[in-house]
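Sending over a structure as structure tokens; questions will come in a sec.
A single protein chain has been omitted; all remaining protein chains appear in their positions.
The first chain written gets the first letter, and so on, giving A and B; residue counts start at 1 in each chain.
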Amino acid sequence: MGVLPDEIKPALQGVMPSHMATCSLAGEPNVTTVSQVYYVDSDHVALSFQFFSKTIKNIRENPYALAWLIHPGTLDTWDLEIVYDHSETSGPVFDAMDMQIEAIASMTGMKGIFKLKAADIYRVISASKTVGERLPLAEIDTAASAAQEK
Amino acid sequence: MSHPVSPEQEGQESAAALQRQIAENQRVIDQLNRALARKNEEVRIIQQISTEITSTLELEQIMETLLNAMEKVLGFQHVMILLKDHATEKLQVSACRGYAASAVGAEVAIGQGVIGVVAERKKMMRVGNIGVSVRYLMAVRENLQGAGQAGLAQAPAQLPGLPDAQSQLAMPLLVKDRLVGVLAVESPTPNAFDELDEMLLSIVASQAATAIENARMYRMVEQLSRLKRFFSPQLAEMIVAGGAEDPLRTHRREIIVVFLDLRGFTTFAELAEPEEVMGVLRDYHAEMGKLILEHEGTLERFTGDGMMIFFNDPVPIPNPAERALRMALSMRACVQGLSTRWRRRGHDLSLGIGIAQGYATIGAIGFEGRWDYGAIGTVTNLAARLCGEAKGDQILVSSRVASELEELIEAEEVGPLTLKGFYKPIFAAAVLSLKPNAAASD
Partner (left out) sequence: MIPDSIVEAIHGAAVISVGTRDEQLRATHTLVVGAVVHPDREAITCFVPEQRFARIQNNLTSNGRVTLAVSLLTHEAYQLKGAYLGSRPTDAKDLAIQELHRAKLLSTMLQRGYPEAIVRPFILGFIYQPGMALSFRVEEMFLQTPGPEAGKKLN
């Protein structure tokens, strides 16, 4: 039994965007939106490396990051403490991500332009639902809010 | 700040907590039972599907059974079976459920969209965020175009399926690592498919692939034996493999028709011993057959000493008139050689040839149990009549063919000829020889 519980899996399908917080070696934090954090196994997740970005630069010098995920079913938010382990440019994880990116790229006329450079594999240190950020789904009064608008 | 709590209150709270815990436990147990029941049921269903689809060699029936099971039993609302067309190297929707009937026949290029990429990589794919991903990439695309890199982008792929699909699960249909097609399910709901769906579909897909491939092979063998009656084995195989259209399907095409027969054959057949006649015919057919194959002609029929040969069907070829002419010249030279031998045995035989060009309706002619491949059109009559008019060693070509081959041949005009079945007198040309430059290139 790994760090990632089964219930988090839907949050790793890219239905809702995730956020990724990193920090440079010089101590400058950075937050970006990532379209999908991929499930690898119960102890690992993967992120796609497409463009060279501040996140990639930070991770290569300081491997600790925090991924913030939204569960599309419960709408709970999760904090994942992760640490960059290695990059893969072949193998099943890379292939699965690459196929998905290629499929979507062809659907948007971006085949060959929007490409996966590598699958960055992270080890998950901890996974926890955020505390004090979200109301439980049952306590959200959407009906009242909708009525109020009308 | 802490609130004072009475022991009574505390007791009530812990009782309530216990109640909640019991309810929660029961919920988990129920959930597990449901999952287990679903799993057992699904194993049974898959065995049933497997039995049904492997019990027939009818492709349509296999796909129908498969779609029924996918929809009614496994609960997939939108299912597509795409088969790979070996001729176009594309996938084609062969059967589907949950789409307009017009979806059948729609094509997917290998490498396009989820289904196309699954076909390209021969690996399954499960995506639950198509809408979000497409929106994101369209934004990137816009920014690229804004930065003047628009030239790089292509038009988005036009794909069959739900216009608002959010989830797709696609499985390659593989037989020994060879792609037969793709089985795909879709949903307008994000994250609609999970690992269990993935597992179910992969089992169904592997059985479906084998059943479909067997049915296709069976159909192919049937078609092949039918075609081999009319065409060379190579051509028959090419047609079955999808490299050429089925020539037995009625179609219209411009062809060159060559008719030939032996002058003096009727008299010879009357006077000579049948064994002698058969011997002469064997030599003659063997030599002519060789030249027909060599020039890629299609032998439509032979009756005794007469033969009818097409050019440009069933497979279109470049310069059909020239090939027909070169074949005719070779035949003339060949029969001249043969007739020297025949003359020594006292038989006076020589070859007459007629060539015409025009449109004909070509396809299977006949009736169940006795189909023939044939051409119908004025062009066949004209070639036959010209052959009838030709003297020994003469090649008569229609004026149409003569003008087509103007650059190649030395010819003299013949006519006007009054031909049976032709209202107006007809001019033709007798081919004397190839022009020197044309002969050199032969």
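Note that in this section contacts are C-beta pairs under 8 Å (C-beta built on N, C-alpha and C of every residue); 3 or more make two chains touch, one makes a residue touch a chain.
Computed from a predicted structure; not experimentally measured.
From the list A:Ile8, A:Val45, A:Ala65 or A:Val93, which touches the chain that is not on show?
Only one of A:Ile8, A:Val45, A:Ala65 or A:Val93 touches the chain omitted from view, namely A:Ala65.
So which bits of subunit A touch the chain we can't see?
16, 19-23, 25, 27-33, 51, 53-54, 62, 64-66, 68, 70, 72, 75, 77, 79, 81, 130-135, 137, 140-142, 145-146
State which residues belonging to subunit B touch the missing partner chain.
Counting only subunit B, the missing chain is touched by 135-136, 139-140, 143-144, 146-147, 149.
What we mean here is this: only the chains that are shown with their structure count from here on.
Find the geometric centre of each of subunit A and subunit B from their Cα atoms only, then give the gap between the two centres in Å, rounded to an integer.
45
Spell out the residues on subunit B that touch subunit A in their complex, using ranges where they run on.
Contact set of subunit B toward subunit A: 111-114, 116-118, 121, 123, 125, 127-130, 132-134, 136-138, 140-141, 144, 152-157, 159, 190-191, 194.
In the complex formed with subunit B, which residues of subunit A make contact?
It comes out as residues 9-10, 13-17, 35-36, 72-73, 95-96, 99-100, 102-114.
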